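Shown here: the complex without one of its protein chains, the others still in place.
Let's turn to subunit A:
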Amino acid sequence: MSRPGEERTTAAVRPYVITRGRAGSSRDALPLETLVMASGSALPPHLQPEYRRIAGFCQGLLSVAEVAAHLGQPPAVVQVLLADLIGWGHIVARPPIRVVKRKRADLDLLRKVLDGLESKL
């Protein structure tokens, strides 16, 4: 919630080292509602299967939460592996639209959500 740019760009995602079985600090974790998709860039031949599996799965847009649920992997692991793939350019991310300080600028978003929900009735 703190660092400038964290909410809107992926530049702030720190390059994780290879972290199988290790969750990073939860503060830096890729939010579960981040949308991710394979960039289409060729994966290097030496890339570990865990990474390949995720990249192969992300042929369309999906949230981090969905990737974790479908692969049956703990989100803490998937968050770290996805952050690596983003850092290497194999995955592109659409960062979540978050409301942090609740200001007027959020009204547009909230009205869109309201309109969207009303159209489901």
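The definition used in the following text is that a residue touches a chain if its C-beta (ideal position, glycine included) is under 8 Å from a C-beta of that chain, and two chains touch if they have at least 3 such contacts; residues count from 1.
Here is the rule we go by: contacts and distances are computed from a predicted model.
J.: Given that one chain of this complex has been left out, which of "ABC transporter permease", "Pyruvate dehydrogenase", "Ion-translocating oxidoreductase complex subunit C" or "ATP/GTP-binding protein" is its protein name according to UniProt?
T.: "ATP/GTP-binding protein"
J.: Spell out the interface residues on subunit A facing the chain that's missing from view.
T.: 1, 7, 20-27, 29, 31-35, 37, 50, 53, 56-57, 59-63, 65-66, 68-77, 94-100, 102-104, 106-107, 109-121
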